[in-house]
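Some notes on the structure that comes next.
As you look at this complex, bear in mind that one protein chain is not there, while each of the others sits in place.
Right after this comes chain A.
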């Protein structure tokens, strides 16, 4: 029930490490999906107009639906004296909480400006927690660009929650990573079918459901970018179940199998529970595979999902990876996926964007996965692209989404083939 590694995987492949200009989002962007998952949480960024503008640009049209995030924009006077800034923050938080009594968790999110002026948000969170207890819990983490890249914002947020989790001696499984509700429900149903429970989620949908941890807790990651959270959970006594990420039929099966082994589920039951959804997933993926098979793919670094996705696309859709770039590679977490990724692609960590673009132009892959700042310019040069941020917002994990995931990559290729503008004669 475990995926067989290829004859030679990328587990020991040399990693091209680069430094230079990085075309990536900062961790603040994580707020856009985190606030939707945690229904009674509010994310207050302490930063500049740039931070507010970034959230607005990234949130697109969502910004108008009474979102539960905002920016306390630092002004000239806040920079002049620091004591003042703490008072200002208290006032803004009090105003905010009186307007939104439904808020139970408030995250003070640090930004580059607040980190550079060393505004102590940790102290502010403690003070405000005491002031607004027990109704509201105030936590803090940094989503600044100087410290976090894109999805690492979620990591920083979850890691900040770990020390405050209640303690337990119970043997429980903890799923770590914010998944769309529909996906989370599927995962819980599968685990339930295997007889594994109780299962808790971090983050929980509401403050009342936050999980407890202790020496008997085992946890599985559903997202690859959770290095800090992984470390914090281990520091607090929990044990990690290493597994490939649950993308595609094979990834989901391997992920479930690792947990099933931990809980002593027998092979017969495993087969009984997974056979039907596995068959469905394989069938759904097959439709997209007709487009993807034999095509070459190039990944720019963005979310840390790149290695597991490359594994899925090469092994289950017949693609060939040319370069797989990640902003960071956490070897312990990426290990199982790297071992399954067939030898061949350049594995790169970090970025020097101009050089990487040179490589992408040289490679002229059939599909280039990149951010929105690069996608149209590369299309204009004749490369077909798949913009990466969609992979973080769209439900793509586990069996039922395997076909959708493959389709996300197949669609740009089919579109390129479909558009015919030259004269008929």
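Note that a residue touches a chain if its C-beta (ideal position, glycine included) is under 8 Å from a C-beta of that chain, and two chains touch if they have at least 3 such contacts; residues count from 1.
Everything that follows uses one rule, which is that contacts and distances are computed from a predicted model.
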Listed names "NADH-quinone oxidoreductase subunit H", "1,2-phenylacetyl-CoA epoxidase subunit B", "Electron transfer flavoprotein subunit beta" or "Light-independent protochlorophyllide reductase subunit B", matching UniProt entry of the absent chain: "Light-independent protochlorophyllide reductase subunit B"
Hidden-chain contact residue, picked from the options A:54, A:139 or A:321: A:54
Identified contact with the non-displayed chain, of A:121, A:347 or A:374: A:374
Contact partner of the left-out chain, one of A:70, A:218 or A:339: A:70
Residues in chain A touching the chain absent from view: 20-29, 46, 48-50, 52-58, 60-61, 63-64, 67, 69-76, 78-79, 85, 88-89, 91-92, 95-96, 112-113, 115-117, 144-147, 149, 354, 371-377, 379-380
